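Here's the structure we're looking at; comments come further down.
Missing here: one protein chain of the complex. Every other protein chain is in place.
All chains are identified by letter, namely A and B, in their written order; residue positions are counted from 1 within each chain.
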Amino acid sequence: MPPDLDTNMRFKFSILALFLEVAVIVLYGIFVEYDRNSATALYPHFQDVHVMIFVGFGFLMTFLKKYGFSSVGFNMLIAAFGLQWGILMQGFWHMKGGKIHVSINSMINADFSTATALISFGALLGKTSPIQMLILTLLEITIFACNEHLVTEVLKATDIGASMTIHAFGAYFGLAAAFVLYRPGLTKKHENDESTYHSDMFAMIGTLFLWLFWPSFNSAIAEEQGTAIINTYFALAACTVTTFALSSLVDKRGKFSMVLIQNATLAGGVAVGTCADLAIHPFSAMFLGVLAGIVSVLGFQFLTPVMASKLRIQDTCGVHNLHGLPGILGGFAGIVVTAIKHETRDGHLLTPAMQAAALGSTLGIALVGGALTGAILKLPFLGQVSDQNCFDDSAYWEVPEEETMPEIHSSHHEHSRFEAAM
Amino acid sequence: MPPDLDTNMRFKFSILALFLEVAVIVLYGIFVEYDRNSATALYPHFQDVHVMIFVGFGFLMTFLKKYGFSSVGFNMLIAAFGLQWGILMQGFWHMKGGKIHVSINSMINADFSTATALISFGALLGKTSPIQMLILTLLEITIFACNEHLVTEVLKATDIGASMTIHAFGAYFGLAAAFVLYRPGLTKKHENDESTYHSDMFAMIGTLFLWLFWPSFNSAIAEEQGTAIINTYFALAACTVTTFALSSLVDKRGKFSMVLIQNATLAGGVAVGTCADLAIHPFSAMFLGVLAGIVSVLGFQFLTPVMASKLRIQDTCGVHNLHGLPGILGGFAGIVVTAIKHETRDGHLLTPAMQAAALGSTLGIALVGGALTGAILKLPFLGQVSDQNCFDDSAYWEVPEEETMPEIHSSHHEHSRFEAAM
Partner (left out) sequence: MPPDLDTNMRFKFSILALFLEVAVIVLYGIFVEYDRNSATALYPHFQDVHVMIFVGFGFLMTFLKKYGFSSVGFNMLIAAFGLQWGILMQGFWHMKGGKIHVSINSMINADFSTATALISFGALLGKTSPIQMLILTLLEITIFACNEHLVTEVLKATDIGASMTIHAFGAYFGLAAAFVLYRPGLTKKHENDESTYHSDMFAMIGTLFLWLFWPSFNSAIAEEQGTAIINTYFALAACTVTTFALSSLVDKRGKFSMVLIQNATLAGGVAVGTCADLAIHPFSAMFLGVLAGIVSVLGFQFLTPVMASKLRIQDTCGVHNLHGLPGILGGFAGIVVTAIKHETRDGHLLTPAMQAAALGSTLGIALVGGALTGAILKLPFLGQVSDQNCFDDSAYWEVPEEETMPEIHSSHHEHSRFEAAM
């Protein structure tokens, strides 16, 4: 049965995943130690970020009607592998005595690093195999760790909530990969590329946990935690009111759109990220939130369709509007704020030149890295689905019977713990 | 198309929302500063309360079969606007040097203030437009902040878990508004005023996050945090067992009712609120929980139908039984406890007279404020839905096709990120 043949990844996937896991364990055996001075004061912050990564990102992507298992499941796979890899890639830049010392702080940074791969996954959602996603995760987190080192250690720029190094990076990496992996067969709307009432409800679980814990994301590794929390809280609230206003305004019948409420309400958290722990004043944070809401809604409404049709960039979740544009907005805000205010971090004066260099390097490295990664993912043996089977869990999952398309007979499964052994 | 005409709020809603957001930002620019002495010790408590407001209240109201987008979406809108407004309204009573100083503590209180509007939203659920809800939020939080000041600063009463000032206040405010907004056309049961299997499951997400984090709600601003946590924990546990027992007892076939399990299990957290941080002994907290469960189940079963048919008060979510009656019970418990025990807070002796005055003023102000607000919401240009379109997301949302009523052709929408620009 041809629809199945191209997605049967029984040995390819399991051997790759087991090989990577064994390799990681060997590297941990050689390089990783407990950080003996580690405190647990940041543990509540870590847990909030942890919920964002697994529940927030995972459920946000469940809006597609037949791709919920993959959204929440592959999200879990990418993050579980990515955090192990992130500890190593980030740790190699900070070894002491040839060892990487892990602490709650490393775990926060490892969770952060997975966010880049999860954002890129959003651009590619429904069109890639789990084999491709493992390879993308491996490559993207490696490149992310290099760029993050460049931005924070070499350029000494600030990006405390990672508007640039995570959000813009993950978005443009994913968009570049999507460009390379362009599928002409999907220029006509795919019948599965839409939501249902309940899939939109599940997605709101993701939206809310991201929205609620974003102050923890932006403050987790900040010096001025209180300021970062307050700025993010107000930026998100202002962004949310703006998003509702614009969502109604751009619809000719004045109706709200779930895709906008699910996504653009979060743009304020992205845009305030770079400056989150600077004393920019609550009203400036709110103003950034309003701008982010406007940019994000207009992006979803007018830019994404043009990007798909004219630029050949198919961005399933609209990550350009949630992470890309608001991330750049955050980077610009950093340039403006450091130009106006005299701010230091770790004894270094923050300068608009270095902030601009950080933004530029991030975008450049993301675009080049994403395009190269996309080219690698095009290799023919990586289990990519046919256009027809895109956005459909049954390509890679046993799906309970009633949800299976009648024409794909091979994937029915009665999800029982009593089934006869195979 | 008449069903649409009355709900098209494209310009009304967006202009009102943007105007309010801009006004708030201007006020923040004039009045709001960071609190420089703010600590982040309460941040985990804040996050628990934050989850209750957005996930707890939001999902608790998703039980209606066609009103999930509005329940969780308008809940988010109300809370996001309300918290910004609450900072101002509560802050004006505590300005220093002409400035409101925001801290984690202010954010907790701002989130608290939104709970009043969300409780009232529960009484009105399915029958109001987002324009009406923004106006209600504006007015209710303003009046709430005045009553809270009266109760805690003038009367010096205790109400640490806000049984009176939030729960009873929000419930009777909403019920008074519902009375004024009475719809004779809904005396016969509306076909959409019921749940489905999955909508009841979504509502349980709300129930559980409210139930779990209620000890944080009652202890967030308490002096004796440990006592408030322990009392609330036991009150809720005892209330839950009682609710299951009574839910079976009041059904002639002995079957449990989801509406009771979703709501009455929470009444113990309301009822123990006023006295939560007083050393009333765990068994008294449990006894209060049992009483709250009994009152709440009997209210849902016998009082709500009578209120709808005889008193012309249509209480969609039954907030009278979850917040109203248990809130009064909590107020009475405060009177009894302060009569029996010699308790001081901030150097002031708590007296039953002042507790009774606090309860009376709260109920009076809520009823008058709610009735006046209801009268304002009756103004004809506020986008209220027709009786027929009540309890239906498609009045205000683009709803995925398969869920649309066949007779309303205007609201189908394929929730895609690739749609052509309009």
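One rule holds for everything that comes next: a contact is a pair of C-beta atoms (placed from the backbone, for glycine too) under 8 Å apart; a residue touches a chain by one contact, two chains touch by 3 or more.
All values derive from a computational prediction rather than experimental measurement.
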Identify the residue among A:121, A:173 or A:202 that touches the chain left out of the display.
A:202
Return the single residue from B:144, B:209, B:332 or B:396 that touches the missing chain.
B:209
Pick from B:165, B:257 or B:274: which residue touches the chain that isn't shown?
B:257
I need the residue numbers on chain A that touch the omitted chain, in ascending order.
4, 7-15, 17-18, 20-21, 24-26, 28-29, 32-34, 38-40, 43-44, 47, 50-51, 54-55, 58, 62, 68-69, 72-73, 76-77, 80-81, 83-84, 102-104, 107, 130, 198, 202, 205, 396-400, 402-403, 410-411, 413-422
On chain B, where is the contact patch with the chain that was removed from view?
44, 48, 63, 65, 189, 193-198, 200-201, 204-205, 208-209, 211-213, 216, 225-227, 229-230, 233-234, 236-238, 240-242, 244-246, 248-259, 261, 265, 279, 281-283, 286-287, 290, 300-302, 304-306, 308-309, 314-318
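Assume only the chains that are shown with their structure count from here on.
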Measuring centre to centre with CA averages, how many angstrom lie between chain A and chain B?
33
